[in-house]
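Complex shown without one protein chain; remaining protein chains in place.
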Amino acid sequence: MANILSPQVAAEQPLAATWQSRLFRSTLNNRSLTIGLLIITSLGVVALLAPWLAPHDPYLQNTANRMVPPFWHDTGSWTHPLGTDRLGRDYLSRLIYGTRISLFIGIVVALISGLIGTTLGVLAGYFGGRVDAVVSYLLTTRLAMPVVLVALAMASLIGGSMLTVTLLLGLLLWDRFAVVARSATQQLRDAEYIQAAQALGCPLHYILLREVLPNIAGALIVVATLEVANAILLEATLSFLGMGVQPPSPSWGLMIAEGKAYMFFQPWVITIPGSALFVLVLAINLLGDGLRDLSAPGGRNE
Amino acid sequence: MSNQSSVERSTAPASPLLSVKQLRVDLPVAKGTLHAVRGIDFHVERGEMLCLVGESGCGKSMTSLALMGLLPRKAQINADCLNFDGVDLLTVSEHERSNLRGARMAMIFQEPMTALNPAYTLGNQLCEALRRHQLVSRKAAHDRALYLLKRVGISAAEERMRQYPHQLSGGLRQRVMIAMALMCEPDLIIADEPTTALDVTIQAQILHLLRDLQQEFGTAVIFITHDLGVVARIADRVAVMYAGEVIETASAQALFHAPSHPYTQGLLRCIPTPSKTLPGSRLQAIPGVVPSLVDKVEGCAFCNRCDHADERCYSTPPLQTVADRHLSRCHFAHQLANPATINAQEVTL
Partner (left out) sequence: MWAFVFKRTLIALSVALTISVLCFSLLQLSGDLALSIGGPEATAEQVEQIRTDYGLDRPVIQQFTSWLWGAVQLDFGRSYYYQSDVMDLVVERLPVTMTLGVMSLAIALFVSIPLGVVAALKRGSWIDRMAMAIAVTGQAMPNFWFGLTLIILFAVKLQWFPAAGSDSWQGFVLPAIALGYYATPAMMRLTRSGMLEVLEADYIRTARAKGLRTGTVIFKHALRNAVIPVVALAAVELGFMLGGSVVIETVFSLRGLGQLAWNAISRNDYPVVQAIVLIIALFYIVLTLLADILNAVLDPRLRAR
């Protein structure tokens, strides 16, 4: 099929008023982006306003009030809308405070791993040759390490805590950033404006930070959303296995672990925190998918 | 299927192999409907070489895909008549259509580098059409493929049969494509710019080969090209397309000697001729651009680029008979036909 569209046809596309309005419109048109953004924003607000939103102190134990079922059960009550756990702590309040842990760890891990991965990837992509060989080697090595197992072992050595989990995951999850940054930089390396900057004698850090980085930022942001989701899931997994965030912190993974013994008779003890995790991660993935469509309209088939 | 049609062939020898009347192809695009082909008429006689000439975007590839029934699903096709040897291609079922494809009408594509499946051997890909359409043994299909590979000039054919497409050069792959098209002895081959992607020296070889085979097997060929030099070498008849319309049809001889449409004349003027064109002089070009085919084109599509245009050209010109079997879609066709402006000897190189 030859090129049926004459050049004129392509030129006749209407020009949107401003890029802001164009961005706004394409955001609204992108359903997964809108839904994802909406959920994440509301969960962010919940995390920020936790002390005001939580009906009870999430750490307050009340042995007289253990395992109260949520409101939709016959024996449930509105005093504890989502019931209480085995120590009588209010489930809703713990869930609300748990949002903070998940979001914090997700974002900080993505920042740390993003910094490591992007640095390695950009250097490998820009310089190629030996630098690329070293980074590729690091990448292969890193990918060969089973993340959950290594994180578990390290956490048990150092002692599980929120800080440990964050640092460990941050040091482990840089692979995808490196892969994407590397290939994106490779494509840019021969671009004319990069060569122009080189010809003008711009210092290296200027070229990398001002010319390369802004142009690969779109792809990196998509990776970042995926890694936030990944980190949240891994934190929950580590906490579930007892090597992550330690009790009495209201981590969602930990809540599932604590409820495991009761799940056969009171399934809601694991359904509620599990659904919260699911909704949060789903929202982040939707946001990521939406951003990818936005940055490469029609280009990606997924 | 093939038996039945061979009967028809013998009973109605006078009717053309393919006749197309008022073929239209519309494609939905972002800003409306693209009228890629806007009511074209032509016919192909048995065993003749018809060249469909035009610049990219004029609808010639869409026409060929429409004939083969390979248009994208969203494309809309309609015509007053689309008849291939007694079969109405507009109403034929998809099943019968696929029985025709490859068996009685075959196609050669522009890009030999990507037109072959990288995962299978040439032998496999050559034989599968024959095995699909005719009850032949594996051995017979293999022998036929081997014969045709030799016939299209491939040495060590036996070995080539076991090779994969990436092991062949572009020229060789196009030869394989030609052999593939000939596997079932089709009545019609549509060759869509088969030489465009090749080196000039290879181009000439492939053209010779196509012309020889066409005469040897008596196959009709629709040869699609944008290159008038190619047309001059091989065509029996020519149909010139512009902006989704056939604007002039004539025998190759008549077209080069007495072009009667300003666009054809312009095209011929664009060809640099060794004796006439001075070194360093500017090449001739047709000023202006092709109109967008997304909206309805009123009047003559060429009028915005035409030296002769006047107010008459705001109405669509009818097809005018300039001479025997020489039609032109221009209000001024008769005036333009007479002065022979081009020296044909120079064009044919």
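By letter and in written order, the chains are A and B; residue numbering begins at 1 in each of them.
We take it that a contact is a pair of C-beta atoms (placed from the backbone, for glycine too) under 8 Å apart; a residue touches a chain by one contact, two chains touch by 3 or more.
On a predicted model such as this, the values are computed, not experimentally measured, just so you know.
Colleague: If the full complex is used, which shown chains touch the chain that is missing here?
Modeller: Output: missing chain touches A, B.
Colleague: Sort through B:Asn99, B:Thr196, B:Ser251 or B:Asn304 and give me the one touching the missing partner chain.
Modeller: Result: among the candidates, B:Asn99 touches the missing chain.
Colleague: Return the single residue from A:Asn62, A:Ser156 or A:Ser295 that touches the missing chain.
Modeller: Residue touching the chain left out of view: A:Ser156.
Colleague: Among A:Tyr97, A:Tyr126 or A:Phe240, exactly one should touch the missing chain; which is it?
Modeller: Of these options, the touching residue for the absent chain is A:Phe240.
Colleague: Can you tell me which of B:Leu70, B:Val92 or B:Val136 touches the chain that was removed from the display?
Modeller: Once the missing chain is taken into account, the touching residue is B:Leu70.
Colleague: Using the touch rule from the top, list residues of subunit A that touch the missing partner.
Modeller: Its contact residues with the unshown chain are 32, 137, 140-141, 143-150, 152-154, 156-157, 229, 233, 236-237, 240-243, 253, 256, 260, 263-264, 267, 270-271, 274, 277-278, 281-282, 285-286, 289, 300-302.
Colleague: Applying the definition given at the start, please give the residues of subunit B touching the unseen chain.
Modeller: Considering the whole complex, subunit B reaches the absent chain at 68, 70, 98-103, 106-107, 109, 111, 114-120, 128-129, 132-133, 164, 166-167, 177, 180.
To be clear about the criterion, only the chains that are shown with their structure count from here on.
Colleague: If you average the CA atoms of subunit A and of subunit B, how far apart do the two points sit, in angstrom?
Modeller: Their C-alpha centroids are separated by 55 Å.
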